[in-house]
Structure formats: structure tokens, C-alpha cells
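What you see is the complex with one protein chain gone and the rest in place.
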Amino acid sequence: MLEVSGLTTTYGAIAALRDAHLTVGEGEVVGLIGPNGAGKTTLLGSIAGLLPISSGTISFDGSDITSTAPEKILRSGLALVPEHRRIFSDMTVEENLKIGGVIRKASERAEMLEEMAELFPVLRDKWDTAAGYMSGGEAQQLAIARALMSKPKLIMMDEPSLGLAPILVDLVFELLETLRSQGRTILVVEQNATRMLEVADRAYVLRSGEIVADGTGQELLARSDLFDTFVGG
Amino acid sequence: MFPNARRDIAFPVIGSLVLFAVLFGGGMIYQTILGNGSAERLVTTMLVDAIIVIGIQIYIGNTGILSFGHIGFGAIAGYVFAVYAISPEEKLKRIPSAPFGLSDIQVSPALAIAIAVGVTLVFAFIVGIGLARSGAQSGSVAATVITLALLFVTHEVAKSWPELTGGNRGGIAFGIGESLKGRTPILAALFAALLVARIYGQSRSGKLAIAAREDNLAARAMGVNPLVQQMIALLISVAVVSVGSSLRVWQIGSILPDRFFFDYAMLTLVMLIVGGRNSVTGAVLGVAVMTAARELARRLGQDGFEIFGIGLDEAPLDWVFRENLNSVVLGLAMVAFMIWRSSGILEDWEFDQWLYQKIGRGQEVEPQRLAELDSVPETIFAASGINVSFGGFKALTDAGITAAGGEIVGIIGPNGAGKTTFVNVITGMVEPTEGRFSIDGADLSGKPAFELSRNGLVRTFQNLRLFGSLSVRENIEVSALVANEHRADRTIRDVDSLMAEAGLWEHRDRRARELDYGNSRRLELARAAAMAPSFMLLDEPTSGMSDSESLTMIEQVRHMAATVGAGVIVIDHDLGFITGISDRIYVFDQGQVIADGTPAEVQANPHVQAAYLGSAAIT
Partner (left out) sequence: MSELLQNLIDGLGRGSIYALLALGVAVVFGIMHLLNFAHGELITIPGYLTYWAFNNGWNWWTVVPLIVVSAVITSLIIERVAFSRVRGASDFTLLLTSFGVHFIVSAGFLLYVSASVKPYPRPTWFAKTLAVGSLNIEVFDLVVIAVTVVVLAGTTWLLQRTMFGLALRAAAADFDAARLMGVKSDSVIRGAFALSGFLAGIAGVFWIMREGQVTPTAGINPMLQGVLAALIGGLGSLRGAVLGGLALGLAEVLLRSWLPVGIQNLTTGFVFVMIALLFIFRPGGLLSVPQVERV
């Protein structure tokens, strides 16, 4: 479904990502793990069209989306829950969700709003509050719900557990399980390697801008040589 | 004041002479070829414009703040000059009842210019305080609007205070034979303006202002107070503009509110922008180019003008070649340059610096490697009880560390553990809700960033903040200039040695923005070391580096710190790097320090493993 090959992205002089190859098949949950600064966020940003890439190609659902505007990529069915969530904090929960469904028809949007209210009861309780007043866990759910509003074929999440208390981290992983059981296709960046590997069908390990390993969760967990990578050493 | 007398004084003087000769010489050639009075007037106007544009360049070029207000200052100077220099008989005709008894006063033109400069500087100082309060920095929008408002105030006041200014229609004028004859004062002022602009640009103050223009935050981290440097640039710049404006009034022989308003502000700005606002050479080039372009447009617009024997009046292009074509040319030039070449023809190329590189420098020898200091000055950094809350979220709870001189202390923790907030607190970016930090007992909490670095706590940045358009050497010189003033009690290493030490010797003349990643990191390190810090705070120094680069970085950080006798506080996500470099480590998680000790102790701590691997690892 998603196929990334030879992707290189540079910031000024910094090659944040070098020659990355990655695929995500339909219905798969794929993890992307590695220490801070390894280039995970850069990889997602490049796929979503937020960052100008230096070389390589990205194709999604059979069509080439290399160097396409982010709004077009979203419209082709590929959504990103960005790092730090980036919810619109001055707007209400409902308004945030509506913006998430901006590409859908009004009737469809209304249906999706109800669906989200059911899937995320927390949001229903805060429907009319400004999103900026929500806790980290609530905001994360809002960010994910907002991305789901566009009915994406593939959803990418950048560190959904970042900055959350352990109990909320559990919640995020439960949510991932739920989405997975719904048969959604997901690409998740996580620092919390062990937990990610438990949830993911497959995973890639990034380190210093390069993909150094890939395989199923069990395979990767068994490889002791990668342990250092997980702890950031 | 000047790191290198040859580069910063001698060559700028030569350069000013050359620019002066080229502009004046070019004008003389044009005037001689055409041999008529209008050509002569055009050249005189160009020379006066040049003084004013150079004056504006001193501010806009060195601070990066767009100002419309300099022509407003010009108006103040112009009126003060006119009121003092015009004879009482002439004033009796236009402003017989001028306030403060000014209608009876007459002083020599030179003294009048001096008074004009003095009065205008007072206004400039007040406006400068307003700009500083508005948080002016490169590209700052509010600051630009303030200068625009100044332009309008002076214009309004000039229009609505006819007792002093002669109002909107009459204005005030010199009597017949009293206005400026000849060009001597203009030429003298032009040469002086060039000298002032170039030498200021190379001076300590100019360098610090440019550093702040390139990166305000990094400049503050290197002990520069940008607001002070901006004020100095403003005052020097306004002084030059005041002299130019007085001469403009003297030469024209009269002053009206509209002479120093939008149109003239636009003209001078376009001249500056087209040539390249960051360079005096650019300003001079812009004056020449725009004077020529406007003159051409004016002539093309005149009735009966012919080009190659074809009369443009009857030509089908008549709708273009009309009167006032020259003002359209100004607007078009502005927009076109902004779209296609926003930093002007020359960008920041400076003639005298180019000449210095070519012929002035002589042979440079790479300095010997520096020896590490035998004894490290005793000093201690302590942060304790630091609490930070954002809204309801507690980012830090009772966090604290200590570090001794010469010691390397690592801070590590997973993403979101509060490391960044902690760094922001001890670099003066975030004010803690509670807690304090100090060096040798002197409380530093709540102090602005530039005070922290002057007191010995100097930082680097995770995402590299160099002074991009400055050379490698100049980047380090900025720190050295500050260190010489504020860190005199410490061992200050010379710029060349530090460059060699960081392995940047062969890149010394390259602009910082052209460096590759590893060299940029090393330059940040050298720039911090040049501050003669008591403690260097390194924020993710290996982010984006490969493993082998990280390993080399360990050696470089150790050695660099030892040569200046600094302790190091290093924040990194890379456990391998941190354990390899640190004497002691603090581990952050959930906004708290969960462990500290030697690298071995910390690695063995189960809480640390849990924080890194997630709660699953404990069970």
C-alpha cells in the first residue's frame, strides 16, 4: 500500500535520513522504532509531504506521491498524527474534529463525528471545550480522532505516547489494539520499543538516519544486538 | 574594539576611499560628457542621497530591522537645520512668530548641522527605547510599524505646525545666494559617512549587532545584549542621516513636509535594497543603479525624447513612456527584487573585505595545538528544587543537579522526561515556578540569557544556531569580543588557536552556513569555548550524528573543555555517548531526577532501565 524507496532527507547540511526503504501492506500495523534523533519524525514528515526530500520515491495506493503537497497526500487517503499532536488549541473539540473531516461531505462528516464520539467517550464529555484545556492523554485521543475523521486508508502516528503518564501510555496502546482489530492500516513511530513490538505486525529500526533492521516484533525482540539501540545506546 | 587592525581599520579606510572615488568619479564623468546644469544637479542629488542611504544602511544592514523612520529623523534634522541656518530676514517672511524665539536666531551652517544632529539624536534615543521595548529584532514587524508611525508623526507635525515649519505649502527657504554652492561639504560628508559605516561594521559593536541580526537567540547566548547594540547602531545611523538630510535641505535651499515623506523613504529604501542592504558597497551600488534607472525612466517619459532616432511620443509604446514613469520604476524594482533576489545585487559582499582576502592578509600559519590547562579554577554550578508547571501540567518536580569546575556531567532521560525544560530553565528561556540555580553561590535564576553567559554558563543549541552569513572566524570572534569584556578573569584562548583546535582551520574564511554538519557542530563548540566559560552546556551535541562521529565528538568535547578549563553539562538522548563522556550522570524521567551517579552505577539501576524500556521491562 505504502512503498518508500531510497528516501533521503536533509536539513541544510544535516542528512537526517539516508536511503530509507520501507513498505506497509494493507491491514498491517507497522512500527518504526529507534532512539531520539534517529530520523523517525523526519521519515514520517517526508512521507506526509511536510519536508522537502532530497532523493527517493514514495508511492501510495499505486500512485506516486513523491514531493506532493501535504493536503493532496491527505486527500489520497494517507493521514498523519503529527509529533506533539499539534491540535488547534483555541478551537473546541468539535471544531478540531470537523477540521479533520474537512475533505468529507457535510453529511459524512456528521456521521463521522458521531462515530468518534462513540469511539472516544472522553471527547464527547469535552465536546465544546477549547482543546487547549485538555490533558495530554485527551489531546492525544483528539489528535488521533481528528486524523480518523478524514477516513484515511493508512494512518501514520508520530510518538502517540510521548509525554504521557504510564497509565495513559497504556491507554494509547489499547487504542492501537482497537484500531488494529478494526483492520486499519497503521504506521507508528514509537520510542517505547518493547511495547510497540508487542502490538506491531512488523517493525523497522532506525538509527542515525538509517534503517538498520526490520522484521516481525518477535524477531526483533529476540535480537540482543539491538537492545542497545532500544535503550538509546 | 577591533580584532584585527589591518582588516578592520586599514582596509575599510582604503575601501571607503575607493567607493568614494568610484561614485564621485562616475558622477563627474557623466556630468562632463553631458555638460549641462541638469546633469550636474543630478550628480549632486545622487551624492546627497548616497549619504542618507549609507546612514540607513548602518541601521537596517547591521540589525536587520526594516525602518521607514529614518526619513522621519531626516525631517527632524532638516527642519532644525533650516530653522537655525536660515537668516532672520528670510524667516520673518515665512515664520515671523516661531516659538522659542527661533525667528531671530542665525548660526553658521556647520553649527546648524551640529545642532540638527544633536536634537535628532535625542529623538532617536527615545524612539530607540520604544523599539527596544517592542522586542525589536531582525525582521520584526512591530518595530517596522513603529518606524513607519514615526515617519507619519514627523510629517503630520511638520504640516500642522506652520509657526515653526512654514506649513504644508510655503515651507521655509533660504534667501537667494544663501543655499549651498559647490559640493565641498557634501563630498566631505559622503566620505565621512562611508568611513563611519565601514568602520562601525567592522567594530566590536557592529559585529555584535550583526551576530544578533543573524541569530538573536544565539547572540544572547553568547553574552550579547542585542538591544544595546541596536541602540548604538540606531544612534550612529541617525547621526549620519541627520547630516545628509541637513545637506539635502541646504543644497535644495528649502524644506517642505513632503520632501521627507513616503516617496523619499521609498526611494532611499529601494536604493538600499537593490544594491544589497547588508553591505555598504551594496548601498553605494544601489544609489548609482537606481539614480541611473530613474533618470533613464524620467527621460524616456519626457515628451519629445528620442532613442536611436525614433521618437517615443509617436511610438506605440506611448502608454508606457510617460511622465512619472520613474516612480513606477521604483515600485517595480522593489517588488521584483523581493521576489527574485531579496538580498540585493551584492548580498553582503563588501569590497574592502574582498580586497583584504585577496591582497591584505599575507601568509597565515596554522597555530600550534593548545595545551590543556594544568589547574582548573575551582567553581561550582548548582541547581536545586526546580519546579516548572505549564498550566496544570507539571513539567519538572524538584529537579536539581550540581557540577564542579572541570567535571563532565551528563543528563539523560527518555523523550518527554523534562530534560529540555530543565535546559530551558538554566539557560534563562523558561522561568521556573520555584527553585534557583547559581554559580559559586551567585544566584542566576531569572537573569536574561546574556547575563548567564557573561557569568560563565555558556550553551550550545540542539538544532545548530550559528551566525550564518559570518565566516567561521567571525563566529568565534563574536564570543571572543564578549569574553574580553566580561570574562577577563579567566583564561581566554585566542580565536585562531580555537579554530585550529576544532579542526576548522582550513574552513576559517567560509561562511558558517556553508559548513557541513560535523563542522557546524564543532564550530558551535569552539564558539562556546571562546567565551571562556566556567561551564559549557551542550544541548544534544550528537543529534543527527553517526556513531563514529559521536565517538570523535567525545574526545573533542573533553579536550576543548580542558583547554579553557570549563566544566561541561551535557544533555543527550544517546546513552552510549553520555556514558562515554560523563564523570557523573543524572537520569530524568517524568520531570524528576530518578537516579544519579557514575555511568556504571546508573546503567545498573533498574529504574533507569524501566524508564527506557517501558514498564514491561521490570516485570
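Order of writing sets the labels: A and B. Residues in every chain begin at 1.
The working rule: a residue touches a chain if its C-beta (ideal position, glycine included) is under 8 Å from a C-beta of that chain, and two chains touch if they have at least 3 such contacts.
Since we're looking at a predicted model, the values are computed, not measured.
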| said: Quick check: which displayed chains does the absent chain contact? | reply: A, B
| request: Pick out which of B:260, B:461 or B:535 touches the chain that's been left out of the picture. | output: B:461
| Which residue, B:4, B:106, B:327 or B:579, contacts the hidden chain when the whole complex is considered? | B:327
| query | In the complete assembly, which of B:16, B:144 or B:291 touches the absent chain? | reply | B:144
| query | Out of A:39, A:56, A:82 or A:209, which touches the unshown chain? | reply | A:82
| Where the unshown chain meets chain A, residue by residue | 48, 50, 69-71, 74-75, 79-80, 82, 86-91, 95, 98-100, 102-103, 106, 146, 150
| note | Even though one chain is not shown, chain B touches it at residues 64, 66, 127, 129-130, 133-135, 138-142, 144-146, 148-150, 152-153, 156-157, 160-161, 217, 262, 266, 269, 273, 319, 322-325, 327-328, 330-335, 338-339, 342, 420, 424, 429, 461-463, 539
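We adopt the following convention: only the chains that are shown with their structure count from here on.
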| request: Measure off the straight-line distance from the CA centroid of chain A to the CA centroid of chain B, and report it in whole Å. | output: 41
| message | With touch defined as at the start, can you tell me which chain B residues reach chain A in the complex? | response | 391-393, 412, 414-416, 464, 513, 515-517, 520, 540, 542-547, 573-576, 579, 590, 609, 612-617
| chain B contact footprint on chain A (complex, rising order) | 12-16, 35-37, 133, 135-136, 159, 162-166, 169, 191-195, 198, 208-209, 228, 230-233
